[in-house]
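Omission of a single protein chain aside, the complex is shown with its protein chains in their original locations.
Moving on to chain A:
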Amino acid sequence: MSSEWPLWEVFIRGQHGLNHRHVGSLHAPDAEMAIRNARDVYTRRKEGVSIWVVRSSEITASSPSEKGPLFDPADSKIYRHPSFFDIPDEAGHM
């Protein structure tokens, strides 16, 4: 049996008020050790105020080949951006 520790993805909240962001991955036997290791590997200089870890095998990702069908439909819907609409200056700030 392989003794290689499973891989975990690490997410760090850099400051209060920000989202957790993916920063990398590491190996650890369980979630508790993954958090401890993440502290040593990714926050040696106070880069975070909170850590999430999740087993890499538990992550489902969209496939690169689906990029077109998934994201391209938004291309033709530019009216979702406020800059699509011309509002006269006289109407005031909007």
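Convention: a contact is a pair of C-beta atoms (placed from the backbone, for glycine too) under 8 Å apart; a residue touches a chain by one contact, two chains touch by 3 or more; residues count from 1.
The rule is short, and it goes like this: contacts and distances are computed from a predicted model.
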Protein name, per the UniProt record, of whichever chain is missing from view ("FAD-binding PCMH-type domain-containing protein", "FtsW/RodA/SpoVE family cell cycle protein", "ABC transporter permease" or "1,2-phenylacetyl-CoA epoxidase subunit A"): "1,2-phenylacetyl-CoA epoxidase subunit A"
Chain not shown: contacting residue from A:L7, A:L70 or A:I87: A:L7
Contacts of chain A with the absent chain, listed as residue ranges: 2-5, 7, 24-27, 29-30, 33, 40-41, 44-45, 61, 63-64
